[in-house]
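Everything below concerns the one structure shown next.
Of the protein chains in this complex, one is absent; all others appear in place.
Now for subunit A:
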Amino acid sequence: MAIFELPGWTALAPAVLLAATALALFVIDSISPTTTNRGLLAGTATAGSLAALGVAVWFVLAGVGTPTIDGGRGVIDVLDNQFVVDQLALFFMIVITVVTALVTVASYDYMEDHAYQAEYYSLVLLAATGMATMAAANSLVTIFIALELSSLPSYALVAILKDNRGSVEGGLKYFLIGALSSAIFLYGISLVYGATGHLQLETIADVIGNGDANDYGGLLGLGILMLIGGFAYKTASVPFHFWAPEAYEGAPAPISAFLSSASKAAGFVIAFRVFTEAFPVAQTASVIGVDWTVAFIVLAVVTMTLGNFAAATQENVKRMLAYSSIGHAGYALIGLAGISADGGALVMGAAMMHLLVYGFMNTGAFLFVALAEYWGVGRTFEDYNGLARQAPVACFALGICLFSLAGIPPLGGFWSKYFLYTSALDAGLLVVAVALVVNSALSLYYYSRLIKAVWIEDPIAERDSLSQPIGLYAALVVAAVMTVALLPMFGPVADTAVNAATAVLT
């Protein structure tokens, strides 16, 4: 097929397309800086992310990353193994581009009366470029650069509502904690480099494996701990989670959706790749004296419990979703907690599936908040009362997303949580599996509270009839439909996820 006659870097086409779209948006804006054509800007951004999505899906179907002995085309290395395009990378590129497309469609209405439209869309696309690059980065340097490429536009996006105190405050908080955790992450990289003398992930594993790093066990252990800190920040997990509620609450709601779905997924892909490729459990444990999965077991349980308990006490819908997103980071962390010396592909595959489903259901839930902000109905549960009378379709879509987040069958969230549960049991993590079930049961309380508000409660005040912004509606309905439509496709999705996990684990 044609892609193999092209230079190697074209394998990064999804990320390249996203970057090109970001630049195209700047060009469009510089042609006519004084006027704003919302449709053109949002349309270009959406088309660019859909193109990237299409290429990523095409690569998966064409067998990129599938071992050649299974009839695939093998993993593609780019720039001397600084990047790899394998199934893991493509899987997460799909998640990221899908969320980007949904967010740009929804922003068409949401950003209607705001300034800096072209800048907004190009920042979204640049952040998405960074995330897609994170998915493929295969060395600590490229990982760090990609991480910063996704973080810097995100800070600006959170604070883009310059006249809104919450937005600016959230952006500042996000930036300060981001800067701190970047510094910690970078220091961690330097310690790992000091201990092993390498930055490329496989060669780090080689050094650890052949015993050259045995004298620097403490140094390496400290470095790994600091890397975990960096991942925790990007995935909004304990202990670097506390920026999330303020940033998500203050940011424009589509950006909250973007950060809590795509950015979190990108954080997880580097965590998956670094810990499976660079620090194989058994060899690393023999060098640093500790099994690093223990750290993730603790973090998973603490993160999901803290997120859910905090979410249950919120009165503000957006904050509730922010804490629920922390809880879901805890579920996905099971993917790393369950990796053991003799495998763990099922656990990691289940976590990947959860992040994919989460990309739809969580984006949908935040987009409903975006819709509510667009209508100007208010922020608390009471303000949402009785919305289903005026907007049944949007509330139906919200119901699907929330029930899926809670893990109610038959929706996508049930399946990914079930796979996490059963594979965690398989890996012997009884405590984690029980924590998952208890937290899921608890989460039903606050999700159903929102459903009760929109469907069952009576409105607290008279409302004018609500408009039906086409972009927000379309994105919300697509997110909900995909949460359901994933069901018949879950077979291939499960295969792809487990194969991708198996490939990086062996």
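In this text, a residue touches a chain if its C-beta (ideal position, glycine included) is under 8 Å from a C-beta of that chain, and two chains touch if they have at least 3 such contacts; residues count from 1.
Just so we're on the same page, contacts and distances are computed from a predicted model.
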In UniProt, the chain not displayed here, chosen among "Inner-membrane translocator", "Monovalent cation/H+ antiporter subunit B", "Proton-translocating NADH-quinone oxidoreductase subunit M" or "Phosphoribosylformylglycinamidine synthase subunit PurQ", goes by "Proton-translocating NADH-quinone oxidoreductase subunit M"
Filtering A:V290, A:A312 or A:I408 for touch with the omitted chain leaves A:I408
Touch with the missing chain holds, among A:L444, A:A474 or A:A503, for A:L444
Given A:E112, A:E315 or A:D495, the correct residue touching the omitted chain is A:D495
Those residues of subunit A that touch the unshown chain are 346, 349-350, 388-389, 392-393, 396, 399, 403, 408-410, 414-415, 419, 421-423, 425-426, 430, 437, 441, 444, 448, 452, 455-457, 488, 490-491, 494-495, 498
